[in-house]
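Apart from one protein chain that is not included, each protein chain of the complex appears where it belongs.
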Amino acid sequence: MNETILTPQELIDRFTTAFGDAVSEPRIQIRAEGVKKNQNINIWMTITRDALKPAISMLKEISYPHLSVISGWDAGEELRMQYIFSIYFGERHGEYMVIFTVPLTKDDLVLPTITDIMPGALFTEREKQEMFGVTIQDIPDGRRLFLPEDFPEGVYPLRKDETGIPDKMVKHLWELGRPTDRPVPPVTEKEEEPKTEAGEKKVKKEEKTGKNTTPEEKKPEAEVKKDE
Amino acid sequence: MSQYAALLLAIPLLAAFAMPLTGLIGKRIRNSWAIIAMLATVTAALLLVWEVLTQGTIVYAFGAFDSAQAIPFDSGGVPIRILFVIDAMSAFMILTAAIMMFAATLYSISSESEQTGQDGYYALLFLLMAGIFGMVSTGDLFNFFVFLEINSLAGAALAAYRIKGGVAVEGGLKYAFISTVAGLFFLIAVGMLYGQYNSLNIAYIASVIDFTGLSLVAVVLMIVSLAMKSGSVPMHFWTPDTYSSAPSSITALLIVSSMASLYAIFRIAFSLFGLTMNVVTIGWVIIILGILSMFIGVSMALPQKDVKRLMAYHSVSQIGYMLVGLGVGVAVLGDAQMLAQFGVVAMEGGIFHIINYALYKGLLFLIAGAVIYRCGTANLNDLGGLGHSMKWTMGFFIIAALAIAGIPPFNGFASKLMIYESVFIFNPFIAVIAMVVSIMTLASFVKVFHSMFMGPKLPQYETVKEVPMPMLIGMGLLAVLIILFGLFPDLVVNTLVEPAALALLDRSGYIASVMGGI
Amino acid sequence: MKLSPSFKRSLWVFHFNAGSCNGCDIEIVATITPRYDPERFGVRLVGSPKHADVLLVTGPVTKKMAPRLRRVYEQMPSPKVVICIGTCGQSGGVFYDSYNLDGPVDEIIPVDVYVPGCAPRPEAIIHGVVTALTKLERIEGGEK
Partner (left out) sequence: MDFTATLFTGTGFWNPIIWILAFVITSIVAYLIWRSGVSTYQKGTEQVKPYLSGNAEPEKSAVHIGGGNLYWGFTEGLKGYYSRLVPLHTGDLNDYMLWYFGVIIAVFALVVIFL
């Protein structure tokens, strides 16, 4: 552990000098939580897709990073994939989080695989493939990770746009088997919107989330269900 | 005087050389000729055994005017001709060989039915049997060497009969090489004895022997070369190669021929030299060979992947049991009190084990042959799920595997128990090794049973059905005998094994039967 | 009606996690700690459904867990009782709008006792088990 500890600014300067404009909007966030106010440092960088692998290998020279996850979110017209590494995790409270954000436009969602330099990344890459529809080039094992086998193709659960989860796929458990002759619950009256059949529109969705909290109170105590 | 002794050899030799002739006429006629000849030999053998057990030792001088006349009046007390001295021990071995011949010949009638070159096969088979019968009943050392040679050459040719891509040829070559070298050294020993006592007859030499340095060399050469021929450990390396590459019915007979050479060791140790040599040392030599055979044989058998190779290593370890049983008998020959206390029982255990071993080992090899006959492969990793289709073979395998491991109701247990208990008094360490080896034997046969018979019906053995009837009869006979010997061991021991053990011990009786010229 | 003697001091429980967030699982584990100590009544967690009389199901049954839950239920010897622990099993709870659920527990296997609560307290779970015990007596008594 006798490697030279870089300050966050030096680290960023290294990357900016090495990759020039491929690395843009570097940002350092230092927070201190808890009673002792120990600092933890996050370094954010936006990187283009083809500068990703060289950046990771450079980071490996600085200090072998721990890839916690490849996360991502659907920012409307582009997907922003984030490679979250942590380095210097040897010392106490000395850990840096280094996050490379790779923006991908919706029309060519392709990422190079990093399993050749970091074999452990396979699982999280497979998950990105099935959840975001990002195709990872020459991924060694492209099977699904979490979704069931009969999950429809072309549907990517974490996407907010039309390829996301259609409402008909959502199964509201609390709707099933509710006794219909039950008196109105003693909760403060809200306009009871008509019981819509399956094909509700998107606008219904937000309003539905509000309504759903009521069913909990409906079953306050352990109710013994008579067997038919 | 009955002519059974001569018939015992004449019929197989006649059958062997007439086989190609009948082969010319037709395949079915040759098969029936083989069965008829085999039945004739077996009946001659059984009658001979019956006669020996009822009337005692039989001496048959070949070519004499009166076959019982062992010593011609003008030869000055030296038996000239070739003599057959068949005492209870030889009768016991003849019976074992007869049973195995019956089972193996019947088995090979159908197992070799589609193969080519059956004339040569049956001719060699009868030659092999003639060699074995000759070895166990001859009273003449040089004659013994002649039968040893017949036996070895016929066995080697048969071992190499199904070429199987050169593997069988290598096995046959090794068997031939080993046997001829053993035979030659045996001949040198016979030459020494002949030079010293100017006679070849066992009984005569036994009567005039005084143990000089030359006899010491002769004893060592004889015992070691015969031990190699029977496959005891330091010289057992040929056994797995030959037994695994020979056709299965032939391996069953090769086992009998290796037991004939085992018989020869004890004939030499007990009747030829007896107390004139240093029995304790020779006894311990045999015991050490036995212990090595037991342990190394079975520990080599456990990791094997080929079923016949595994069984071949087991035959090495079972030979070890007999060596230990009779080695203890030799070691305590001098001390009458110890002999009476456990020596005789150890020998009885060893001898009883010989016939038990022949039965269940022959059955195991025939079963392996049946599986190979049906599935084509002997590799344990490819076999599986045969229990579904080959019910009878599985039943026989269970009987044989339990018998070889020495599980109570079967015959293996009876003879091993006798060996354990008597050897325990002699030296507890040997008995403990014997028991451990028994457990390892059971372990390896559980492995064979699991991988051959248990498990689901594999697709590649979908069409496998039971083996044809003659093979089943051959195996069935051995299985029935195993069960019978297991259920009535005392009957067998009293009628067959006890007289054999006493005959071996009774050296002067052996000499008197020949020299006395009854 | 009395339980058959074999139940007297042994009601063996098998816990099945059908995709729960482990909140209920930790509560179940809390229930079998010495503080609540159901062991004195013979209630004991076992490793295989084949030894169990009571099946504790936690979590909304995800699509992949549904066939396994059905198979585990069938592998339990009768008489058997199913307790659905936590709101997720009844109404999906926090996972109410998930795309991957396969229906509340009682659509997949017949459930006898519901213990609601987004992580019910150990007392609620024990109360559920006691209710299950009375249910078992009725089953033993011959009413289905």
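Each chain gets a letter, A, B and C, in the order it is written, and its residues are counted from 1.
Criterion: a contact is a pair of C-beta atoms (placed from the backbone, for glycine too) under 8 Å apart; a residue touches a chain by one contact, two chains touch by 3 or more.
The structure presented is a predicted model; accordingly, all values stated were derived computationally and were not measured.
Enquirer: By the document's own contact criterion, which visible chains does the hidden chain reach in the full complex?
Expert: B, C
Enquirer: Thinking of the whole complex, not just what is shown, which of B:G139, B:G290 or B:G349 touches the missing chain?
Expert: Hidden-chain contact among the options goes to B:G349.
Enquirer: If the hidden chain were put back, which of B:A203, B:V285 or B:I351 would touch it?
Expert: B:V285
Enquirer: One chain isn't shown here. Among B:G77, B:P234 or B:G376, which residue touches it?
Expert: Considering all chains, including the one not shown, the answer is B:P234.
Enquirer: Determine and list the subunit C residues touching the chain excluded from the picture.
Expert: Looking at subunit C, the ones touching the missing chain are residues 6, 16, 48-50, 65, 67-69, 71-72, 74-78.
Enquirer: Residue by residue, what part of subunit B touches the chain that was omitted?
Expert: Answer for subunit B: residues 173-174, 177-178, 181-182, 185, 216-217, 219-221, 223-225, 227-228, 234-235, 237-238, 240-241, 278, 280-282, 284-285, 296, 299-300, 302-303, 305, 342, 345-346, 349, 379-385, 408-409, 413-414, 417-418, 420-422, 424-425, 443-444, 447-448, 450-452, 455-456, 458-459, 486-491, 493-494 touch the chain left out.
As a convention for this text, only the chains that are shown with their structure count from here on.
Enquirer: With chain centres defined as C-alpha means, what is the inter-centre distance between subunit A and subunit C in Å?
Expert: Each chain reduced to its C-alpha mean, subunit A and subunit C end up 33 Å apart.
Enquirer: Between subunit B and subunit C, what distance separates the C-alpha centroids? Give it in angstrom.
Expert: Spacing between the chain centres: roughly 68 Å.
Enquirer: With chain centres defined as C-alpha means, what is the inter-centre distance between subunit A and subunit B in Å?
Expert: From the centre of subunit A to the centre of subunit B is 78 Å.
Enquirer: Using the touch rule from the top of the page, what residues of subunit C touch 2 or more other chains?
Expert: Subunit C, residues with two or more chain partners: not present.
Enquirer: At which residue positions does subunit A touch at least two other chains?
Expert: none
Enquirer: Considering only the defined contacts, which subunit A positions touch subunit C in the complex?
Expert: Subunit A residues touching subunit C: 147-148, 150-151, 157, 165, 169-174, 176-177, 208-209, 212, 215-216, 219-225, 227.
Enquirer: Which bits of subunit C are touching subunit A when the two form their complex?
Expert: It is residues 60, 62-64, 87, 90-93, 96-104, 106-107, 110-116, 118, 124, 127-128, 131, 135, 144 of subunit C that touch subunit A.
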